[in-house]
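Okay, structure first, notes after.
Here the complex is missing a single protein chain, while all its other protein chains stay put.
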Amino acid sequence: MTDALTPFLAATVRTATPLALAALGEMLVERTGIINIGLEGAVLAGAFGALAGATAGGVAGGYVGAVAGGLLVGAIFAFCVLVLRADQIITGMALTLLAVGATGTLYRALYGASGASLQAPTSGPWAVPALATLPILGEALFDQPVITYVTYLLVPTLAWWMARTHAGLALRAIGERPDAAAAAGIPVARMRTIAVLVGGALGGLAGGTLVLAQAGTFVENMSAGRGFIALAIVVLGRWQPLGVALGALVFGAASALQFAFQAMGWNVPYQLFLAAPYLLTLGALAGAMGRARAPASLGRPL
Amino acid sequence: MRASRGPAWTVFLALGSLMAIVGATALLLLIAGYDVPRALGALWTGSVGSWYALTSATLVRAIPLMLTGCAIAVAFRAGVWNIGAEGQLLAGGAGATAVALLVPGAGTIAIVLSLATGAAAGGVWAGIAAGLRARFGVLEVISTIMLNFVALYAVSFLVRGPLQEPTHAYPQSSSLADAVHLARIPGAGRLHAGIALAVVIVLAAGWVMRHTAAGYRLMAVGESPAAAASAGMIDVRRVTTLAFITSGALAGLAGAVEVLGVTFALYEDLSPGYGYTAIAVALLAGLDPWRVIGTSLLFAALEAGAGAMQRDAGVPSTLVSVIEAFLILGVVAAQALRARRASMVTGGELRRESAA
Partner (left out) sequence: MSVAPPALELEHISKRFGPVTALRDVSFRVEAGHVHALLGENGAGKTTLMHVAFGMVVADSGAMRMSGSPVAIDAPSDAIAAGIGMVHQHFTLVPAMTVAENIALGGRGLLRRGAMVAAVEDLARATGFALEPDALVETLSVGAQQRVEIAKALARRARVLILDEPTAVLAPAEAEELLRWVRRFADDGNAVVLITHKLKEALAIADRITVLRQGQVVHSGAAADASANMLASAMLGEESRPPNETPSAPARVGSNRTAIAADEVNVTLAAHHVTVHDEHGRGTRLRDASLTVRAGEIVGIAAVEGAGQWELLRALAGRIAVHAGRIERPAQVGFVPEDRHRDAVLLDRSLTDNAALRGSGARRGRVSWHRLRVVTRSLMEDYDVRAPSVAAVMRTLSGGNQQKFVLAREMTAHLLPAPGASSDAAAIVIENPTRGLDVRATAEVHARLRAARDSGAAVLVYSSDLDEVLALADRVVVLHAGTVHEVPADRDLIGRAMLGAA
């Protein structure tokens, strides 16, 4: 059993890494009362940016490109929603569409319409000394690409920042009562802009992870809905960093289970496992197992 | 989202948008260094340049876009952000397939029953999100996106499980009996009777929105829930829930029509994202079902032409998505700017007054 368990856990963590990155970014955005469904576009732009960056400057260049791609989407969103005051939801949808179109077009234009598989340099797993040899969990948790470890660090860092700094408190206050936050002298617009940019950057990083730590190449529309999954994870994680990390693992496990079953040749309707986390999230919204309460001002017109 | 200003204005707007789109496409092609005349020529021949292209490519594609575009228009008009037309379409496709396969083929009755089941399935799928919104205040943006995934996996399960074709070799349902196919329009290639159904329904929806009390309530609730409740004594929750479910039913019908008219079986990739393109279709139409006829044809032509452009001029077909995205961004930005200018003239001053 353990010989099946370790690959399953490793696959769970691997799948969860980009989901967690994107969801953590979106969590920050939603904590300021904004919902960016252009996150899917940021992930995709990040994946393409990773390819472009990696062909120029290796893995490091790839991650720079990924962040830049996500930031670009975040910046357009911030401009439309926070400066022009365009509708958040429609802007987000349009940005996702834009990213699908633009990355597809650029990819075909730059790398050939055939989409011949381009090899991007990848960062292979790096085993953490000592920890990686722990039974069962060691290999799954500590023999992963470096970006996974970055994610491990990001979760407690964000949790600490949100709970233990005035800036984090301000962020939470904006999502609940922007007027009260403004009355306390908090620069609401500036913090929202920063949150949207960071959210975009983390979404881009998630896309970069797909290319640089997993696939080693770019495929059109390779984000494959991960940005939308991240939106669900934020809800399931109840807008808390640790919850979001756990939510990402739930979604990661569901999809890892699919591969595990396929690998073992079991004829199980794996779609049910894939759908399960969404149903869980809907249940959480409806108040099963205690209500997941969204920031009070989430999605309200500015 | 203003009231219409007469037919001349509509024609002007339509021609203007069309020229803007062609212009933007040409510009993008120019920047990317493609042979612009050749690419535009391919776009033309692939979409409306031949009878075959017009009927079998453009019009066939326009049918689901028309119905889903109308679905989005109905929902957005009522202030319901239904991002779930894609999932509702899949639910409708699955429901219609199940009925068409299970009900022994009695021709017209089976077709009607399938279409009705498809619409009902879409309505139920939207009803989940509508119920969550009405009962728990759940943002429909989040719930409908999730329901899109659930629908996708559910269809994926169905075509590998209960509805899979008997040989179990392919992830698809059995093909539907000829008796339940929507009739082809004679002399119009693959174009089927669904076009008439779609046009009739969209015309009816537009008429209801313009000329009935129910349509008025939909608009009033979308414009200002507070004024609708206070001045109109409208039951806002009831209206939004009904609009949501109606929207789902229209999208579900689109799925049913697609199965009965085009694919003749249930597939996972039944829709190449019609439910998402529908948002662009509806927004460009100013959320007016009648204008959705025009914009759905436009987007159908663009997407049909894009394939030809790629084949004949080597231009990536994904360019269409870029154009669609710019159109949406342009529309919402223009609306935002107009609302801001208007509120600077009046609203700001009055808000301060009542605050004082």
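Per-chain residue numbering starts at 1, and chain names A and B are given in the order in which the chains are listed.
As a working rule, contacts are C-beta pairs under 8 Å (C-beta built on N, C-alpha and C of every residue); 3 or more make two chains touch, one makes a residue touch a chain.
Please read these numbers as outputs of a predicted model, since none were measured by experiment.
Considering the whole complex, the hidden chain is in touch with A, B. Taking the complete complex into account, B:His211 is the one of B:His168, B:His211 or B:Arg311 that touches the chain left out.
The omitted chain makes contact with just one of the residues A:Pro7, A:Pro125, A:Gly138 or A:Gly168: A:Gly168. Considering B:Ile234, B:Leu270 or B:Ile323, the position touching the chain not shown turns out to be B:Ile234 (whole complex). Residues of chain B in touch with the missing chain: 1-3, 210-213, 215-217, 219-220, 223-224, 226-235, 339, 342-343, 345-347, 349-354, 356. Residues touching the missing chain, restricted to chain A, are 163-170, 172-173, 176-177, 179-181, 183-186, 293, 296 (touch as defined at the top).
Heads up, the rule we're going with is that only the chains that are shown with their structure count from here on.
Centroid to centroid, with C-alpha atoms defining each point, chain A and chain B lie 28 Å apart. Put simply, chain A touches chain B in their complex at residues 35, 37, 80, 84-87, 89-91, 93-98, 100-105, 107-109, 113, 220, 225, 228-229, 231-232, 235, 269, 271-272, 274-275, 278-279, 281-282, 285-287, 291, 294, 298-299.
Note for the complex: chain B touches chain A at residues 32, 81, 83, 128, 132, 135-136, 138-139, 141-143, 145-150, 153-154, 156-157, 160-161, 276, 279-280, 283, 310, 314, 316, 318-326, 328-329, 332-333, 335-337, 339-340.
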